[in-house]
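Here the complex is missing a single protein chain, while all its other protein chains stay put.
Labels for the chains are A and B, by order of writing; each one numbers its residues from 1.
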Amino acid sequence: MLNRNFLNFSVKLLLKEKGDYLFSFIIFSFIIFIVTSVLFISESIKRDLLVSLANEGQIIVKNSKGGRYYPIDENYIDSILQVSGVDDVIGKVDGYYNFAQDRRFFKIAVDDDLNDTSMVVSSDVYDILKEFKYKKEFNFFVPNNEITLQIKEVIDSNILSNNTIFVNEDIAREILQMDEEDYSYVVILVPNEDEIENIALKIPKIFPDALVLPNYEIESDYDNLFYYKGGVFMILYIVVLISFFILLKNQISAVYGTKRKEIAILRSIGFSIKDIVLLKFIQNNIVAVGSYFFAIFFSYIYVFVLGAPFLKDIFLGEIESEIVFSPILDIKMLFLVFIFTVIPYLASILIPSWKLAVEDVSEVMK
Amino acid sequence: MSKITINNLYKIYNEGKESEFQALRGIDLSIKDGEIVVIKGVSGSGKSTLLSLIAAFSKPSSGKILIDGENISKLPDIFASKFRNEKIGFIFQSFNLIDGLSVKDNVLSPMVLTSLGQDTINKRLKIALNLANIEHKENQNIADLSGGEKQRCAIARALVNNPSIILADEPTANLDKENSLKFLEILKKFKELKKIVIVATHDTIFDELPFVDKYVDMSDGKFV
Partner (left out) sequence: MSVFLLDSLVVFLFIEFVILLLNSINQVIVLKILKYWDFNASNTFQYSLEKKNYLVNTIITFTIGVKIILFIFFVKSLDDLVPLVPGAMCATGVIGANEYGNILLLFKIFILFLLGVWMIINRLDLKSKELKFLKKKYYLFTIVFIMICIEFILELAYFINIPLTVPVFCCSVVFVVENLPFDLTTLDIVYIFYFIFVSILASNYYKKISISFILNILFLFVSYYSVTYFFGTYVYEEPNHKCPFCFLQADYYYVGYLIWSTLFVGIFFGISPYIVYSIVEIKNKKLLQYNSIILTVFTVICSSYVLFYYIKNGVFL
């Protein structure tokens, strides 16, 4: 029978024996901690990608020539504007600058709030610049010219901005050597979602070379990538979980072996088999749910406050070390982790608990 | 009508195996309300087995135990446990308290199965502690008690649910002379409270007590 007295008593007995549960608590917390951290990181990256995608228009159009990307010129914009259902078409400039000293490319992106002498860099980029003694300003070498810009601000890196330098559009054209009327790509704003697919089909008819990427396609590309990685990880993790639950079952059985006398005492004062099983179920519930919240709390701190050292390297490679994960707390993901870990935990202690409860009670009579 | 009626009771361990052992062989006994019964016999004579069967703690191989007219030996575990919780108070030789809990928690442990309110529970606790003369140690841990105090704590636990039957299995075996005599005083109190008490013992201190209603000698699983 479940009532407050019974619950209090279960907790008292549990606190008395907390040492016995410490082992499973720590290991189980660690297992949940790893899986939650991985999911936090991948959810956060995915969220960042989707948010930035949502800030772009509904369709992205790039130009190609002979299979290679090629700047798109202003005529395209005017023609696409004629397509019915299109609200606006915006030309965008971006590209890569070859930082030859360190044999790497920086992404150049446009931020029109900047003036002709300043730039904003991500913290990852800033770390690299510092190594080459560029602490306040940086020189871009372009054919026949040198552009010097002040570093106005250093921003946190996220998955998209980690190797990016922001400059205004004119400077970007200079660095990337693009003509006035050229753009790297254009984004199309389509207010009515149902029209996106139709418009995406019309554009290649006007420009056979155009590469058209509607947002839902990019989104499902992201999704597929993350489902795939997440799924493989989860399948591997099942092996870890199963080994843990076998371990847990043995450990609990061993611990319960030493508790025979106590159970016999409880039986002698009127606890039924059902009551003992319930008592053990409550205690294990407290341990499992306790580890669950404990682990989630620490993995939140680990990923979003400490920036997930070690795990980040596995995810992103060591170069992108300054990336900050945007904090998210997705209830559905937490529900998933709960089902994945707590339910099998409880399932694996059912049989040991019952065995303990039906143990021969004659010991108590000696 | 008798409160407890035992009919032709047998308990056989490891039935059909080579190690078969007959712990009880045809026990008949009837006890009226408020009677105190002392079962005497050496260890291994079947006293403890008999007590555990009366408490519906284990089940007989054949025979009947009627308590208040109900055959408790066939009750499913849930009913047997409820019966034990409400009607039986157990006092053991080795006290059988739960280590690491306070006197109060130990005494209250049978009550966690009831859904009584806090007031009733506290009242019952007071009465039980008082009867067993242990109220001054209420909040002490079991580990800090002497043997006699542990015994009294166990008695308080046996009384807390106000059972009508008290079973004592070698209650004085772990006590010194002084504490054993104190136990006899408590036995008298039980008599005043009109409880049935069944004491299984081989201690001579229980011999020829004026308030004991019945003495039975037991040997090899039979009354002699």
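Quick note on the criterion: a contact is a pair of C-beta atoms (placed from the backbone, for glycine too) under 8 Å apart; a residue touches a chain by one contact, two chains touch by 3 or more.
Nothing here was measured: the structure is a model prediction, and the numbers come from that model.
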### Query
Out of A:Leu15, A:Val142 or A:Ala347, which is the one that touches the chain we can't see?
A:Ala347
### Summary
Across A:Ile238, A:Ile301, A:Ile314 or A:Leu329, the one contacting the chain not displayed is A:Ile238
### Query
With respect to the chain omitted from the figure, which of A:Asn115, A:Ser220 or A:Thr258 is a touching residue?
A:Ser220
## Note on the structure
Given A:Leu7, A:Ile27, A:Met178 or A:Leu336, the correct residue touching the omitted chain is A:Leu336
### Query
In terms of residues, what is the contact footprint of the unshown chain on chain B?
15, 59-62, 73-79
### Query
Tell me, which residues in chain A touch the chain that this view leaves out?
39, 219-220, 223-224, 227-228, 230-235, 238, 241, 273-274, 277, 332, 335-336, 339-340, 343-344, 346-347, 350-351, 353-354, 357-358
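To be clear about the criterion, only the chains that are shown with their structure count from here on.
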### Query
In whole angstrom, how far does the Cα centroid of chain A sit from the Cα centroid of chain B?
62
### Query
How about chain B: which of its residues touch chain A in the complex?
48-49, 51-52, 55, 57-58, 77-78, 80-82, 84-86, 88, 90, 92-94, 96-98, 100-101, 105, 108-115, 121, 157, 161, 169
### Task
Enumerate the contact residues on chain A facing chain B in the complex.
1, 3, 5-6, 8-9, 12-13, 16-17, 261-262, 264-275, 361-362, 364-366
